[in-house]
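Taken from a larger complex, these chains appear in their original positions, while the remainder are omitted.
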Amino acid sequence: MTTSLPPVTEAQAAEHGLTPDEFRRFCDAIGRVPNLVELGVCSVMWSEHCSYKSSRAVLRGLPTSGPRVLQGPGENAGAIAIGDGLAVVFKIESHNHPSYIEPYQGAATGVGGILRDVFTMNARPIANLNSLRFGSFDHPRTRYLVGGVVSGIGGYGNCVGVPTVGGEIYFDKGYNGNILVNAFTLGVARADRIFRAKAAGVGNPVIYVGSKTGRDGIHGASLLASAEFDDTTEEKRPTVQVGDPFTEKLLIEACLELMEQDSVVAIQDMGAAGLTSSSVEMAARGGLGIAIDLDQVPKREAKITPYEILLSESQERMLIVARAGCEQQVMDIFTKWDLDAAVIGRLTDDGRMRVSAGGQVVVDLPLEPLAHGAPVYERPFAPPANLEELQRLDLGQVQLPGDYGQALLRLLATPNIASKRWVFRQYDSLVGSNTVVGPGSDAAVLRIKGTPRAVALSVDCNSRYCELDPYVGAMTAVVESARNVVCGGAEPLGVTDCLNFGNPEKPEVMWQFREAVRGLRDACNALGVPVVSGNVSFYNETDGRSIPPTPTVAMVGLLADVAHHTTQWFKSEGDVVVLLGRTREELGGSEYLASLHDMVRGTPPWIDLSVEMQVQQVCLQAIREGIVRSAHDCAEGGLAVALAEACIAGPHEPLGAEVELEADIRPDAWLFGESQSRIVLSVRKKHVNRLRELARGADVPCTVLGEVRGRRLRIGSLIDVSTTDLRAAWANALAQRMEE
Amino acid sequence: MRWGVVTFPGSLDDADARHALDALGEPSVALWHKDRSLHGVDCVVLPGGFSYGDYLRAGALARFSPVMESVVRFAADGGLVFGICNGFQVLCESGLLPGALIRNRNLSFICATVHCRVEETDTPFTSAYSQAAVLALPIKHGEGCYVADPATLQGLEDNRQVLLRYVDAAGRATEDANPNGSLRNIAGITNPTRNVFGLMPHPEHAVEALCGGVDGAGFFRSVRLTLSEGLPARTASVPPGL
Amino acid sequence: MRAKVYVTLKAGVLDPAGKAIERALHSLGFDEAHDVRLGKYIELRVEGDATQAANRLDDMCRKLLANGVIEDYRFEVGD
């Protein structure tokens, strides 16, 4: 059986982004030349975004299993058991290209998309994070993009009723022409009630719910995310998808209510490549076929074509396979929530996707090649030519600061280190009443109502490290996010990652990618945390220039007892300030070199994974024994910045500290170097010895640095600055940059 | 006594309000926007959120829900109505409270903890507080700038209908302490008969030490006290000059 | 028939958005722009004849499209 539409030409295939080989491969797989609608379906299913054809082979190396893992990669999101019969369901996803084209809507629909990935598994979303990368502030578009993206994330998240409790934001000229917007959602589900997108039951109805279908984002995510930017971007521009968070809120409530019954067999959101990918993937996972009648699809505009309906990326839509006979139950719930719902097809047993419109068959394809037939590429790889040059760093050429206090103040005011309040005060971080620690500390902490437990969340990636050494940089992303979660009082549970890279067809980008994945793998193995979900975003480049490799890692941790939640700021005078971990003479890739010496070179701080583990375990043990008053990891800006943040980052009046400086290394390295595996703790005097014991037991270096006291930060004879000045430099810098 | 918390399409803090009441040991039921019955509750809470997406104007579309007909009648009979954030906006849009709430002065959504001063304690909603008490309460809104014409403002002041003002930690109603540009730092007001109350801050997010502190609990306790004293809310202290 | 509704802020009501736009215009070098006020422009299709439609539109504006406390409205019916 075939369709009555004419076959396409190789030229049309090329316009759809298929290489001649890929086109031939597809024709062979289906035994004929596809028609235009079929070509559209193939082009999105075989796009990098949907098929992972360049990354699949490499990703196989990641650890994805563990005793608590209920769902690893491959479903809409990952799931991990947290006890009491509950599970956390989470994932991170990129919306980079759409956000560059229309920052507000691009970011907003990014949030909407990741929410659907989570609640489609019958998890109620309780927290959002976001990881953002923008160009430098001297680039003309940066302010516009930052403003649009941040208000878009807020505009959607605030209106849909899921708190945005954390994230990260960095500025680097490497993102001038290609920003990154990665959105993360975590939901809570009953472990025994997790729904999946695996169709079953021949004859079962396929039900479309949510917003009507319009021409939005045809070839949006799927093709855009697979096409570099250049001057012709304007022409390639699809109708921008506009988000409707109000409808999404209704969709969440309706879907969760529906999944309380047992009328749902499988459910999946219509994300990138909309109706096509959701129907193909659900049917293929179940080894069945699917027949769809496009005439039944709720439409926003009359003149929309079958091709457009199948490829539309209209937001706030879900596809449900229900038990035959339950149609009315489903309809009733969506009517209650004022949402459209329509039976648009049925499952078949012939392993084919059959789509009709106006009584005519427009698609008749075998599902297997669509879902799994895309080529898997082992792309060539080679380190960037300039890498060795980049890694060379002669500290002899680096002048010591004349005034270390001024240096600290300047660092605190750099956009990458300054307070991110300007960003997160635009986000509702409270709705849901689970937020125990909101944005502004190392990790966000959310209680799990009805249990003593809580989860801690952090998202991290230092792309400067990744540029200098993607292997070490990716390891750092894992261990820093874990360290943040530990500082919040939690045991790291699992990871979701968003791998943002340039054009994989370039050997140096592919090398960066492979190295980064190797780093993720080694670090996750060492910490014993599985990767349960993730996302790859390639082709992040403009006019041939790739972004710095950015493997963003979101870590989810568990607190057995919410009472253990800990924050980064000092609590009271007289407490003793202690450093866990060792400070080495490492300045490579530091914010200090970049901001004060305008140098991005050297090798990033080395990580000894076993030492990292020990440091984290000592910190966590101490927190669980209730002797830790504050915990803050040393990240960008090093020890001095960590100490300063502990003084000023709290909600209350700043507290000062008096700290001994015993630098057996360059003082700027001791103060501003970014050696890994270090945590600044404050404890009561009477608990110092217990902390020492714990550290000795794990032979972790444990140095008493000084004491929380007064209203100035004094570090040896080098730094003596009032907390008022520290806070002034740090608190408003970002707002000022935005208003300039 | 029993509380009723309304759920409009797009209500977000409705579950939070019920959770807070729970934490305070207050029984509550959910009220559905399509259902005209108030199920015999003694105080109706209009919760925070983005009812109907807050499209057109915040609170503008919710006021036409069937349940609001009953709420308006309930209020006219002296029933206690407690509007939080979006609920406050709905109350202004439906004319149960004077004035309007427009976009924040800085045009962006603000989520922060602010200080508010209790201006009047002879009302069913604030009787548990001491006069001029300074509370730390969370706000989270994009359209919380309270405006009204000069005559209305004067009327509010003369009748002591301003129940809550944005202040600094020391209790001074300064310009810097005003997060959204509200005229006269107004954060919450009541109607002339003092049985309808609207405020932009979120007391339901400030009833537990673990999450947001406990400064908001007094509003709910006040209502409990008022109603358990058994006086019909109507006669609960009608201000002089009315 | 097509109808257009213009909703504007009453004189005297603060218009932070209008102010912000004016500031932005000036920073872009459009110094000649003054008294910027931001309002709403609603397009819709209505049935019935012009006078009928006009009455109904007036009703729509008073009941929903404009908030009499802060906004004025104006509308046009037919093209």
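A, B and C label the chains in the order they appear, each numbered from 1.
FYI, contacts are C-beta pairs under 8 Å (C-beta built on N, C-alpha and C of every residue); 3 or more make two chains touch, one makes a residue touch a chain.
Since the structure is predicted, the reported quantities are computational estimates derived from the model, not experimental observations.
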Subunit stoichiometry in the structure file as a whole: A x1, B x1, C x2
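Everything that follows uses one rule, which is that only the chains that are shown with their structure count from here on.
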Averaged-CA centre spacing for the pair chain C and chain A, given as whole angstrom: 41
Centre distance in Å when chain A and chain B are each reduced to the mean of their C-alpha atoms: 37
Contacts with two or more other chains, residues of chain B listed in rising order: none
Residues of chain B touching chain C in the complex: 56-57, 60-61, 64, 92-93, 98-100, 102-107, 145, 147-149, 181
Chain A residues touching chain B - in the complex, by the definition given at the top: 151, 154-155, 158-161, 244-247, 249-250, 337-338, 424-436, 447, 449, 562, 651
Touching residues (chain side chain B, partner chain A) in the complex: 9-10, 12-13, 15-16, 19-20, 48-50, 52-55, 108-113, 138, 140, 142, 202, 204-205, 208, 210-212
